[in-house]
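The next block holds one structure in the form of structure tokens; read it before the comments.
A single protein chain has been removed from this complex, and every other one stays in its place.
Presenting subunit A:
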Amino acid sequence: MAGWTVGKKVLATALGMGATGGAGLYVALDESVKADLTLHPPKLPWSHKGPIDSFDHASIRRGYQVYKQVCAACHSLKYIPYRHFVDVFMTEDEAKEEAAEIMVRDGPNDIGEMFDRPGKLTDYLPMPFPNSAAAAYANNGAVPPDLSLMVLARHGGEDYLYHLLNGYCDPPEGVELGEGQHFNPYFPGGAIGMAPPLYTDIIEYEDGTPATQSQLAKDVITFLSWTAMPEHDERKKFGMKAMLVLIPFTALCYYKKRQYWSLLKSGKYVYNPKKY
């Protein structure tokens, strides 16, 4: 190899890369045609997905309405207090009014009794069932999971959830479903305990947006993205500021480094053999 010409080395490198690429292509093609029982969700152009895109807060507000009127019957949001709504998609007064709609067990009072009171900003969204056993009993043995972190807790995130909500269809030939189960190709295994939860005009949006099935799904998932990542907008805003400082600082450091090193880098060694 030491005696190879440049052309030979280039040819050997190209052959090596070609062989590696060919092997990789073969494996990828082979894998792609193998039977996979779960349908992978295609990517969607979510409005908050880009590095400098914030949440659509109007969509979060509509999504909360979908959650409250459709999902909250079975799914909890146990990590979300009402005070988090303030200045995100509700004013403080609206959030207080929202919290006051629920009754919360509190106490003990001065005479040692527990009592029910209207909710406050500091309270968390109510649980639909007192415990997981009650949730399973009411849902054919399947416990509806908490949705606070669902966007982060599933491969595919928003894309998976959107396609799950909209992807219900009849089971293919030969697929047997248990009683109370439904077929969804996006759900691992195909058999899901949840019935299709959304359909057009299941609710009426307070802002007048047409409540089509895809709109409902998009809004509730934007809301769930916010519950999973409440720091999202602030994080990206900080990121932009950080890059505005870091990039020029890096360029400056690089310049100064090259400047200090220029004397050494431009040095030469010269061998002057002794003349006898």
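As a working rule, a contact is a pair of C-beta atoms (placed from the backbone, for glycine too) under 8 Å apart; a residue touches a chain by one contact, two chains touch by 3 or more; residues count from 1.
Methods note: contacts and distances are computed from a predicted model.
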Candidate names "28S ribosomal protein S17", "Cytochrome b", "COMM domain containing 2" or "Collectrin, amino acid transport regulator"; UniProt protein name, chain not shown: "Cytochrome b"
Sole contact to the chain not displayed, among A:Thr91, A:Asn109, A:Ser214 or A:Thr250: A:Thr250
From A:Leu39, A:Ala136, A:Leu149 or A:Ile203, residue that would touch the chain that is not displayed: A:Leu149
Per the touch definition above, residue among A:Lys8, A:His40 or A:Arg235 touching the missing chain: A:Arg235
Residue numbers in subunit A that touch the chain omitted from display: 1-2, 51, 79, 84, 145, 148-149, 152-155, 157, 188, 228-231, 235-236, 238-239, 242-243, 246-247, 249-250, 253-254, 256-257, 260-261, 264
